[in-house]
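Comments concern the structure below.
One chain of protein is taken out of this complex; the other chains stay put.
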Amino acid sequence: MTLTVSDLSIARGGLPVLEGLSFVLEPGRALILRGPNGIGKTTLLRTLAGLQPALTGRIEGAEDRIAYAAHSDGIKPTLSVTENLAFWASVFGTRDIAPALDAFALNDLAGRFAGNLSAGQKRRLGLARMLVTGRPIWMLDEPTVSLDRDAVALFADAVRAHLGQGGSALIATHIDLGLEAEVLEVGPYKAAPPPLDDFDGGFL
Amino acid sequence: MPMSRTDKANTFWSYANPKKFLATTERMLPVLWVLAFACLAIGLVWGFFFTPDDYRQGSTVKIIYLHVPSALMAINTWLMMLVTSLIWLIRRHHVSALAARAAAPVGIAFTLIALVTGAIWGQPMWGTWWAWDPRLTSFLILFLFYLGYVALWEAIDDPDTAADLTSVLCLVGSVFALLSRYAVNFWNQGLHQGASLSLDKETNVADVFYQPLLVAIAGFVLLFVALVFYRTGTEIRARRIKALLARERAQEGMGR
Partner (left out) sequence: MIALLLRDLRLAFRAGGGFGLGLAFFLIVTVLVPFSVGPQSDLLATIAPGVLWLGALLACLLSLDRLLALDWEDGSLDLLATAPLPLEATVSVKALAHWITTGLPLVLAAPVLGVLLNLPGPGFSWLLVSLLLGTPALSVIGTFGAALTVGLKRGGLLLSLLVLPLYVPTLIFGAEVARRGAVGMETSTPLLLLAGITAGAVALLPFASAAVLRVNLR
């Protein structure tokens, strides 16, 4: 269940953004990604989640193990909270959505249409989706956006519980979640632009 | 050292390097332009002024020197786009994708010439500018496929995404264009005469018409090659500029 990344280079829009990135994420551990805006944290998470190909390097232990949460939550406004969660649960082949509702205090909202939720409530629903995937590696891109302090605490508790069960998490965030986590500063891995006279197949 | 097969392959694929492609085609282009226009001039002048009138169709038959080569090239352009699209999808050579992009408007022009000359020819022959004849209809459909292909290229910002999507469209479009061809044949049997060129001597046009036609076809082919080389060069430079701008933006981002 260990996620091993070795000598990874990734590109956005044909331009290399990060290179030479290596790290290991053990079960039960969390890793916080830090770095300035536009450095390529989202690209890194999307690459690890298999949504886009890496330029070079190896990613081991990611296949079908990753639950990915992006900026948008994939919530349908005309479905109720329960229906939204139940849909993702059955896509990922799990049944029980009650623990997820509990963990993010969504029980009172269960019957509401997702379109009527506030931004923070929607975000909680989006994060609750992580629990119903049953996947061991969570990848979260700025998960605390629009969450209030209590909700951030709920989220930190959920991550802690997930780690306690042998899961792991890779989180791009600037907020201190109070987790015992290593921090990976991606700034130093910024890709150097290729030499200008190297006019090859990639036009750079 | 004897040259192995892989070495040969490498020398062919080395033209997929934009720099080498540009250098080579720039040396070839002047020759190609001259040859293309020479062949076109000879073929068309010979065809229009130095061939006898057809006993049935009179002098109207001479439009074949425009109609047949352009129709031939309209189809072959699409085939060339299909091949270069496949090369891009399999080997990821950017020049290949750009050549397909460069060829499409040329193909549109050939298709339009074929359609317009067909209409002008059809007027005295069939008494109508347009008939829903299978061959004419197929070319109209081919024209629509070209339009969609070019529109998709224009609509997408990211060049690699655009190359991928248009290549798949070209593949799928080829299958459906072929299906349409048979569907249209089935739908209407048509007025159009058989193919003007075929290996079967009996059905072919007479030799007096045939020789200038071959020269005109050679002219069209050379013109096509020259235009595609020229336009691919333009696309490569545009792509290079785009890449340099993106690189500049990325470095500005780092400075902040």
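Order of writing sets the labels: A and B. Residues in every chain begin at 1.
What we mean here is this: contacts are C-beta pairs under 8 Å (C-beta built on N, C-alpha and C of every residue); 3 or more make two chains touch, one makes a residue touch a chain.
This one's a predicted model, so the numbers in the text were calculated from it and none came from an experiment.
Taking every chain of the complex into account, the chain not shown here touches A, B.
The residue touching the chain not shown here, chosen from B:173, B:212 or B:233, is B:173.
Here the missing chain is touched by one residue of A:15, A:79 or A:110, and it is A:79. Residue positions on chain B in contact with the hidden chain: 141, 144-145, 147-148, 151-152, 155-156, 161, 164-165, 168-169, 171-173, 176-177, 179-180, 182-184, 186-187, in rising order.
By the touch definition given at the top, chain A reaches the unshown chain through residues 46, 49-53, 64, 66-68, 70-76, 78-79, 83, 86-88, 90-93, 129.
By our rule, only the chains that are shown with their structure count from here on.
Of all residues in chain A, only 13-15, 17, 38, 190, 193, 199-204 touch chain B in the complex they form. Note for the complex: chain B touches chain A at residues 16-19, 92-95, 158-160, 236, 239-240, 242-244, 246-247, 250-251, 253-254.
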